[in-house]
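For this view, one protein chain was removed and the others were kept in their places.
Every chain is named by a letter (A, B and C) in the order it is written, and numbering of its residues begins at 1.
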Amino acid sequence: MAPRSPVVAVVGPGRDASAGDLASAESAGAAIAAAGAVLVCGGLGGVMEAACRGARSEGGTTIGLLPGTDREDANGWVVLALPTGLGEGRNALIVRAADAIVAIGGGWGTLSEIAFALRAGVPVFGVGTWELGRHGVSVAGVREVPDAAAAVAEALQTVR
Amino acid sequence: MAPRSPVVAVVGPGRDASAGDLASAESAGAAIAAAGAVLVCGGLGGVMEAACRGARSEGGTTIGLLPGTDREDANGWVVLALPTGLGEGRNALIVRAADAIVAIGGGWGTLSEIAFALRAGVPVFGVGTWELGRHGVSVAGVREVPDAAAAVAEALQTVR
Amino acid sequence: MAPRSPVVAVVGPGRDASAGDLASAESAGAAIAAAGAVLVCGGLGGVMEAACRGARSEGGTTIGLLPGTDREDANGWVVLALPTGLGEGRNALIVRAADAIVAIGGGWGTLSEIAFALRAGVPVFGVGTWELGRHGVSVAGVREVPDAAAAVAEALQTVR
Partner (left out) sequence: MAPRSPVVAVVGPGRDASAGDLASAESAGAAIAAAGAVLVCGGLGGVMEAACRGARSEGGTTIGLLPGTDREDANGWVVLALPTGLGEGRNALIVRAADAIVAIGGGWGTLSEIAFALRAGVPVFGVGTWELGRHGVSVAGVREVPDAAAAVAEALQTVR
């Protein structure tokens, strides 16, 4: 049997993704697949769909951990759709499944995934995502990088 | 039957709580109970224990949604201990159970609770907790207030 | 603070409960409350609602662990409604919350709760519920008792 492939999660908004977020996500998905890693995501639209489309363009494996109970909710580029029935609680599963996280843009769901990852010690690489602070002092957590290619390159370096 | 009581969650660090966090939490718990509201929290130590102690000092009801499967993990001021077995995923349940959130200090777990709350539209009142931003622009979300009394007063005002 | 009260779960069908199931559930709820124990259940209709109504008639505390995310789904006799958002997965939480289970009638959801309880070593007392076997040999698990009063009496004896 082949050694276990690295798993990288791409997280970001569904409905409210910007055009730039979608371009970053597609490029991140393609880079993950080209490197032989598995893409895991929330399986729905927006950043999730763009990342899956990118990964499939390179023949990669895409896993969608869906919030609902119906596999048909998955976008068309998800190879393996796992309905969790956990609602937003599935965000914790996405983080647990991944060796590293690429966060693109950022809604509240993305912030919850960043929080779970940093708590669990899973490295997070961000493209235009959340900046965190307390009492006016910024808190290091997400490593903001210039673009999706850099995010995936750094993510994979951490894993190997 | 009496009308349903408001439910306020107090969230914040366990192990890494500062002395100021603990004092705020105890004061928040007491104010919640004095107002006839129910306190829900994660049921463990630190901010959670201080909030429960405060609520019990006013004869309040305290609910602990525990990450593990053993009720004995609850701190001694939890009246109703519910072991969820969900690990950090129980943070989503704390948020769903509450009409409003008081966030004190802030570790990564607290940040995940803030994210879930803001996503679900549950108001969050903070005492020395996370500040959020994107691209150098701060994002309104947590309403930072000067102290625990103000946090509980504003939380209860939102509920009623 | 008062010592922690015993917690007894009443599980059984919602929609498909028979008149006998409902009568048993109401009587079980009343007996649980009369003994000073807390009732936990799934918070919806049928057996769950009848048990809560019985418990409230004796002034008891009733907790509903709801499958969805909306507290308004709870029946009118639930004092503390906790929306879990876990769908049927909340059945595992009901079992974890309880010192003993009273199973009345039985749909598939009830069977899942019996299975979780027996796996976790939580005693199950049944009134007209599932009988289990393998290879034609019956398997002891649920202790079938003649009526709800007996179920609650035996459940509370196990706890204390």
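Note that in this section a residue touches a chain if its C-beta (ideal position, glycine included) is under 8 Å from a C-beta of that chain, and two chains touch if they have at least 3 such contacts.
None of these values were measured; they are calculated from a predicted model.
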| request: Could you tell me which of C:A50, C:A74 or C:L118 touches the chain that is not displayed? | output: C:L118
| Contact residue for the chain not shown (choose from B:G29, B:G60, B:G89 or B:G126) | B:G89
| request: Could you please point out the chain A residues that touch the chain left off the display? | output: 1, 4, 38, 56, 63, 65, 69, 76-77, 79-85, 92-93, 96-97, 120
| request: Name every residue on chain C in touch with the hidden partner chain. | output: 86-89, 92-93, 106-109, 111-112, 114-116, 118-120, 128-136, 141
| query | List the chain B residues touching the unshown chain? | reply | 69, 85-89
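Criterion: only the chains that are shown with their structure count from here on.
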| Fraction-based call for chain C against chain A, same above half, different below | same
| field | Rotational angle, Cα trace of chain B fitted to chain C, multiple of 5° | value | 180
| task | Report the chain closest to the protein's overall CA mean, measuring from each chain's own CA mean. | result | B
| note | Listed in rising order, chain C residues that touch 2 or more other chains are 69, 85
